[in-house]
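All protein chains of the complex are present and in place, except for one that has been dropped.
So that you can tell them apart, the chains are marked A and B in the order they are listed, and the count of residues begins at 1 in each.
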């Protein structure tokens, strides 16, 4: 029995991860392989609702120990998936009032045991302007300096994740108008 | 009983951490909360003196195993504090002839279990000129390239610390003449 590949894919808001993901799913489905994409944010919120929460923002207000417990339950759910390809759609960190919350702390990585990391980036200027045209975002905090800092921290945190697990890290630059190129690089790197 | 918040604050020499710290302490004291600030360097030296050392520089000359033992004793002392807010004043690394010594190795983090990381930086040019006017420093090794490298390593090491613990990382730029602004950002991020 072939092992299930657990692929962790991260990218700060505005790099174009969602479009990339749909390209990859489309490709894998056309090649007789089973695939599932798990959004960690959505999974965490579903678990929180089972625990009585109503609003997504209330997650962060739980005691740290409770949040970590939910993170571990989510990680166990992810680890139990058996599809040929399991893509874990998440973030190296989540921006919050407390700062950058690691999306992949060690205790989560030890449960998921990812086989690959994909870190998506884009030119800071492109990220900046995508965020500027997105009405759902807080545009006040959108500065080019912030975008660059976030790309740096993403790179530092995901490097630490690779060292902790020993799994390879593919860094993909998603260039404006070249999403097919970026998707192809990811597909090749995964040997799909 | 509310938990004691353990806040690790790092910054390379010249970022202006000491001034920032005194602003934060002043604020917290004005808000009916207990606070203690622990300088890890001073604590380590006190422990070393109890072990017969006379000069601060002799610390580094102890066998590595002895140094690590002292680091763990210091970490346990820090972990035992019960004030509402415990600020751990330390460095992501200490520059030494052997290179950058991690100030927060994994075995220390696992004991302290910090709730937050604050990483203070400043413009490289400002750090450079503050170091140049500080008579107590070795000005020979002060180059702009070195300052930039140190900021990079601080960012890489503290990102690894966040991944190891799962605790949020607030990065604060301490701009010349804007120390109140930087202090306010930290106070907000800590929910104080």
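Criterion: a residue touches a chain if its C-beta (ideal position, glycine included) is under 8 Å from a C-beta of that chain, and two chains touch if they have at least 3 such contacts.
Please read all numbers here as calculations on a predicted model, not as lab measurements.
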Any idea which of A:20, A:43 or A:160 touches the chain not displayed? A:160
Which of B:7, B:74, B:164 or B:190 contacts the chain that the document leaves out: B:164
Please identify, in ascending order, the residues of chain A that touch the omitted chain? 3, 115-118, 155-156, 159-160, 162-171, 188-191
List the chain B residues touching the unshown chain? 63-64, 68, 71, 93, 96-102, 104-108, 149, 152-153, 156-157, 159-161, 163-164
